[in-house]
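The complex is shown incomplete by one protein chain, all other protein chains being positioned as in the whole.
Per-chain numbering from 1; labels A, B, C and D assigned in written order.
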Amino acid sequence: MTTSALSLGRIIRLTLLSLGAIVFLAPYLFMISTAGKAQSDIFTSSLSLIPEHFNYVQNFTKALSRVPMGMLLWNGVVVCGLIFFFQVLVAIPCAYAMAKLRFRAARMMMVLVMLGLLVPIHATALPIYVAFDRVSLLNSYAALVAPFTISVFAIFMFLQFFRAMPDDLIHAARLDGMSEVGIVARVIVPNAWPAVTAFAIFSVVAHWNDLFWPLVVISKQDYATPPLGLMYFRAAEAGDDYGALMAATLTITLPLVAVFLLAQKRFVEGITMTGLKG
Amino acid sequence: MSALSLRGITKSFGGNLILKGVSLDAGPGEFIALVGPSGCGKSTLLRILAGLDYADQGEILIGGREMSAVAAANRNIAMVFQSYALYPHLTASENIAVPLAMRRLSRVQRLPFVGSLIPGQRAIRAGIAHDAKEMAKSLKIDHLLDRKPGQMSGGQRQRVALARAMVRHPSVFLMDEPLSNLDANLRVHARGEIVELHRRAGVPTVYVTHDQAEALSMADRVAVMIGGNLLQLASPQAIYDDPAHIEVARFVGQPRINLLPAIAEAGIVTFGGIRLTLKNMTQPKARVTVAIRPEFVHISKSRHDGLPAHIERIEFLGSEVILHCRLDAIGETVIVKLSPAEAAGLATGAPVGLQLLPERAMVFAEDGPRLGSVVAAADAKREKTHG
Amino acid sequence: MSALSLRGITKSFGGNLILKGVSLDAGPGEFIALVGPSGCGKSTLLRILAGLDYADQGEILIGGREMSAVAAANRNIAMVFQSYALYPHLTASENIAVPLAMRRLSRVQRLPFVGSLIPGQRAIRAGIAHDAKEMAKSLKIDHLLDRKPGQMSGGQRQRVALARAMVRHPSVFLMDEPLSNLDANLRVHARGEIVELHRRAGVPTVYVTHDQAEALSMADRVAVMIGGNLLQLASPQAIYDDPAHIEVARFVGQPRINLLPAIAEAGIVTFGGIRLTLKNMTQPKARVTVAIRPEFVHISKSRHDGLPAHIERIEFLGSEVILHCRLDAIGETVIVKLSPAEAAGLATGAPVGLQLLPERAMVFAEDGPRLGSVVAAADAKREKTHG
Amino acid sequence: MASVASIAMPRDPAVAHRCSEARIAWMLALPAIMLLFFFVLLPVVAVIILGFTDFELGYGQFRFVGFENYAHLITDRTFRKSLWNTSIYAAIVAPVSIFLGLAIAMLIESETTARSFFRTAYFLPVASLIVAMATVWQYMFHPTIGPLNALLSLAGLPGPNWLGSSGTVLYSLSIIGVWQSAGFNMVLFLAGLTAIPRELYAAAEVDGARSAVDRFFLVTWPMLGPTTLFVVTISITNAVKVFETVKTLTEGGPNKASEVLLFTIYQEGFVYLRVGYASAMTVVFLLILVVLMFLQYRLLDRRVHYT
Partner (left out) sequence: ETTLTVHYPMPGFFKDVMDTISKKFMEENPDIKIQFASPSATYEEGIQTILRQAGTSEMPDVTFVGLNRLRMLNERKVGVDLSQLVQKDGNMTEQGFSDTILKLAQVNGKQVGLAFATSNPIMYYNADLVKAAGGDPDNPPKTWDEVIALGGKIKALGNGVDGIDFRWQGDDWMFSALLFGAGGKMLNEDESKVAFNGPEGQRAVETLHRMVTEGGMPVFTKAAGEQAFAAGKVGFEFQTTGALRNTIKNVGSKFDLRTAKIPLIDPVNGRLPTGGNAVVILTQDEAKQDAAWTFAKFAAGPYGASVVVPGTGYVPNNELAAKSAEYLGDFYKQNPLFRAGLSQMPVMVPWYAFPGTNGVKVTQTIVDNLSRIVDGSAEPKDALDDAADEVQGMLPRS
C-alpha cells in the first residue's frame, strides 16, 4: 500500500488530480495574471497569461492606497475572530448537551437547528436590520458579529462529532469530579480540535467573504470589511479597474489561503479517539 | 452497618430486563469480585453504583447514606473502565493527576493561565505530580509518563487507567476488568499491587473480572451473576467447593466441572451405573444433575477399574494435562485433570476406567439449585456394560 | 517442502527494529502458536504474512511460491484480526458472508443494485447465506445473525470475526488472539471448534495468543517470540519442560517459573545453600540462574525439611493453591503450587521447608541461554542459616 | 424553560437524576437557544407576519392584506420561473458537487505526494470572494474573447454564449456552483475518510476484495454514511440558496432564464421594495426547504449507519 514507485494506477490518479487542479485553479491563474496587467492590456482578443508590461507594482499600490487595506484586513480579522469565537463558545455546550445528556427538548432543538440551517440571512435580514436600528447597533462590530454568533452549522457538525465520542470518557470525567461545564472545557473541547478546525475553515471563509450583511448594516467605512472595501474597484457600468480589483482580491484572499494551509494539516490528521479500546 | 449496599436494583434497556433485583452488601474494606458471563450486566451494575446510570428500582447506600440524589461527581467513587476511558489529549501523568487536581485545587486554581497566578497552587501541583509519579512507579509505567494514550500499547493504557483510579482516596473502588489486557506475568504483578492498595485504603471494592484465578485469589467474597440475578455471594472457597446453583458450578472452575444427567429417587441418585446416597433428600423421583470437578476424577489404565471410558482428546497445559474421556455407558464426556507425570503413557483412543470421588460429587435439581450433599457412594461399581 | 515459510523477516517502524530476522517453517496442516509479550511484534508478523504490510527484508513462501509480488487479496489467506475489524454497517451474517461473496460472486454480481439483476446470483447468495449460518451455529452465534457489531458484546463480536475467517477455504489461517474476549467456558468450546476446523482443512495455521493454555493445548509447535527474535520453536512439551532460553522459561508457565541467582564453577552450581552438578558444563566461574517450576517445589511444614522459608502469601485458585514463600537464606521468593488438600493447614507467616526437585531444575547463563542440564543434587542440604 | 426544574422532587431515583441532568442540559443549551430565538425564530416570525401585509420599504405604515400576497404568488410568472430554475440548478449542482467532492477526496486520500497542494488547489474556490471572482468568470465565459470559447474553437467547436443565452445561462451558473462547492464537500469527505479505521481495509483485502471498486462498496461508501448525509444536507440547502453568482453575473437574465428563488426574493424586497410580497415568497421558500429536508431525512437517515 505504500508503494512509492509510479504504478499505472498512480499515474492515472496523478494525471486526474493535476488536470482537475488546473481546471479549479484556472480562474486564479487569470486573476494573478490580470493583477499584473495594465488596464488596456486586460481585454484583448489574444489569450495571454503573462502580462505585456508588468504592472504588479502599480496595481498593488493602487489596491493598497486607494482603500485603507490595513484597516479593512484588521476589521476582517476582528469580525471573523469574534464570530468564530462566539460560534464555538455557544455551539459546543449546546451540541454536547444534545449529544450526551438526556433532556426532553433535544428533539425540539434538533428541529430548530435544522430550521436554522435552512434560513438564509437574506430572508431575515430586514427584521434583524430594523431591530438593530431600534437598539442603535448599526455600524458597529456588534452588528457585524451578533447575527452569526449562533451557527446552526456548527451545532450540527459538533453534534455529529460528539456522538462518536464514547460515553465512558465522559463518565470517567464525572467520576474524576468534573462538573458538566468542566467536562465541556477540559474533555470535550481539547478533543474536538479536528472538528473545531474544520469548522473554523468554513466559518472564517464564509464571513471573511460575506458581502451581503456588511452591506446592510455598515455605512461607515471604519467598520468596512474586505469585500466592502473591494466595492471601490467595482461599479455596475462600464470599465472597472480590473487590474487593481484583482490585486486587491489577491491581497484579501491570501490570508485565507494561509489560514487554510495552517489548519488543514491539523484537521485532516484525523479524528481518532485513541484513549480507548477497540 | 455495611459500607456499601445495594437493595433490589433492577434495570432494563428498552424492554429487556438486564438486572433483576440485585442486592449486595459489602463491609468496610471488603473486596468483592463480580463474575459472570459476558453480557450479564456486570458493567451495568457498576455504572449504576457509580451514579453514571440510574436504576429503575432499588436503592444504593454508601456508608449508610442514600445515594440516589447524589451526582456521580460527588459520590467520591473511583472506577477503572473496561474501555480505559483515558483522556486522549492528556499525557499519562496528566491523566493520573486529573482526579487529584479536581479535588486538591480550588475552582480558581484550576483555571488555565489565571490559575497559575494564584498563590499556593504551585506547591499543590507539585504534590499532585509527585503522587501521580509514585503511583505510576508501582504499576511500572513511570517511563511512560510523558506519552499520550495513542502512543501506548493496550496493556500500558490499562495500567494508566488503573493508576488514575488508584491514586485517589475514594470511598468505594470499582474496577471493570482492569487487567484483561496484560500478559500473564504483568497481570500477576498488578494483582499484587491492587491487593496491596486495597489493604492500605480499606474501602469496599467491587472488582469485575472474567479471569477466575483473579476472582478466586483476590476477593474476600465472590459474587456470581448470571442472567441478571446474583446467584451466589460467598467466599472463594465456598463458591468453588460448595456452589449453590448449577450455573455457578458450571461457570466457576477451569477446566469446566463435569455435569452428568441422573435420576434421583428417595435419596438415591443413579447415573451411568453409579448410585449415590444423598443427605436431606426427600423429594420424589426426579431428573437431577450430578457435578464433579475434573480434579476429583481419577483415571486408571484398566477400563475395569471404575467406569469404562475412552480417551477422546488430550490437552497439554504445561503443568497439567486435561483428558477428555467419553463414558462408554452413557456417551457423556468427562474431563479429567492430571499432572503430566500421571498422564504419561496415555494416548487418544485408549480405553480407561474412571473413578469419580463420590464425596466430591454434587447434585443439582433440574432447575438449578443444589440438592443436599452426597453422603456416600451407594454403589460405585457399574451395573451393566454396553457393547 | 514446507507449506509456509518465512526467511529472515525484518521490519522496523520509524527507526525501531521490531522484527529482527524471523525465520519460521510450517508443514502442511501444521498448527503453530505464536506467543510473546505484548508489543513484541506478533501482530506485525501476521500482517506481513498476510500482505497487509511489507517486510524490510526477508521472504515469504506459501506452498513454495514467493509472495512478495502478490497482493493481500490474492494470497487466499484467512485472518482473524486482534481488533476484530468487523464491518460495522453489516449484520453478523453479512459480515461472515463477505469473503464468500467475494469469491463466489462475479465482479458484476457483487455490485449493489445492478448485481441483483444478474441471473444466477440469487442461488449463489442463498448458498452463501447457508454456509454462513452453519458456521455461526458451530460458534453459537446463530441467534445474533441479524445484529450489527455495535449491538453485540465484545465476546460475540470476536466470534463473528472468527466465523468470518473460518467459513473460507484458505491456504493459510492466521489468527490474532481470536478468543481473548470470551469467558472461560466459551473459550474452551471455541478452541475445540478451531482445532476441529484446522484438522478438516489441513492448512498451516499461525495462531497468536497470550493465553498459554491455548498455546500449549492447541499447537503442534509453539513459537516464542521475545524482543523481535524467535527464541524457540518447538513442541509444547519441549517449550514447557525444556526451554532453550531463560526468557522462554520465564514467559511460559503459570504461575511463573522460580528463578534463583546462583554461581556456577566447574560444573557445580551453588545457590542458597544448594549445590547442583551440571552435565556438559565446562566454563569457568560465572553467575547463572537456576530455574524451577512451582510444581516441582515440595513443601514441608517443618522448616528443617529442605530450605527454610516463610509463607508470604497464599492464593486460592479453586483447584489449586499458590504459595509465595520467602527463602530465609537469600531473601528470594519461591512460588509453590499445591492442591487444596496439600495446602490445608498452611497459613501466612508460617515457617516451612522447601524441597526443590533437583532433576527438574534448569540452569541458564547470565545472558539467557540454557546451560546443559542438571544431573544431580550435589548437596541439597543447606550450608548455613541466617538469623 | 425553567418550569422543568420547578417540578417537585419526585421519589423515583431515576426520575430525579434525569431532572438534574435535564437542568444542566438546558443550562448548556440556553445561550444557543436564546440566540436561535433572537436571530432565527423571531425574524422568521416577523417575516411570516410581514407576508400578510403590503409593507413597502420607504413607506411608514402598512395594512394587513390576508392571503392576497399568496394568491398573487400563484399567478406570478417570475416566481414560477425562478422556482423551476432553482430546482434545475440544485438538481445539477448538488449531485455533481457531492460526487466530485467525493472523487477528489478519495484520489487525494490515496495519493502520497503533493497532498496539501491538491487539497489547497481544490479548496481555493471555497475561499474565494465571489464579488471578485464574478469578474473572472465573466471573462472566462466571454462568448468571443473568453478562454473557454477560445479553447473550444481550437478544437473546432462553436462556443456557446455561456452567460448571454437563455438556453445556457443556468448551466454556466451551475458550473460555477460546482466549482465553488466541490472543494467544500471534498474537505468534509476527507475528514470522513480519515475516520475510517485502516483495519477495515485490511480486513477487506484479506476477505478477497481485490479491486478498488469492491473495497469502495464494502468499506468506504457505507462508512462514509454520516458524512454523506451531512454533505447532502449542506449541498442541497446551499444549492437552493444560490444568490451571489446570479446577482453579480446575470441579474436573473436574460429574460429571467437565470432567475432563482433567493434572487427573486431579493429583487422583490430590496429592489422593487415590496417587502410584504417578498416575505410571502420567503415563507414559501422556507416551506419548500423544510419539506425537502424532512423528506431527505425520512429517506436517508435510517439507511445511514452510525458507528
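In the analysis below, a contact is a pair of C-beta atoms (placed from the backbone, for glycine too) under 8 Å apart; a residue touches a chain by one contact, two chains touch by 3 or more.
Here the structure is a predicted model, which is why all the values come from computation and not from measurement.
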Touched by the hidden chain, restricted to displayed chains: A, D
Residue among D:L41, D:L273 or D:L292 touching the omitted chain: D:L273
Options A:F30, A:Y129 or A:F260, residue touching the unrepresented chain: A:Y129
Listed residues A:A21, A:I42, A:L101 or A:V152, member touching the removed chain: A:I42
Residues of chain A (touch criterion as defined above) contacting the omitted chain: 38-45, 66, 126, 129, 133, 136, 138-139, 215-216, 218-221, 224, 228, 231-241
Interface with the undisplayed chain - residues on chain D: 56-60, 135, 138-139, 141-145, 153, 161, 163-166, 249-251, 253-256, 267, 270-274
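As a convention for this text, only the chains that are shown with their structure count from here on.
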Intercentroid distance (Cα basis), chain C paired with chain B, Å: 23
Where chain D touches two or more other chains, by residue: 18, 307
Chain A: positions in contact with at least two other chains: 2, 272, 278
Chain D residues within the chain C interface of the complex: 197, 199-200, 202-211, 213-214, 217-219, 222-223, 225, 305, 307
Touching residues on chain A, where the partner in the complex is chain B: 166, 168-169, 171-179, 182, 187, 190-191, 193, 272-278
Touching residues on chain B, where the partner in the complex is chain C: 37-39, 153-155, 180-186, 188, 210, 212-213, 216-217, 236-237, 240-241, 250-256, 293-295, 315-319, 322, 337, 339-340
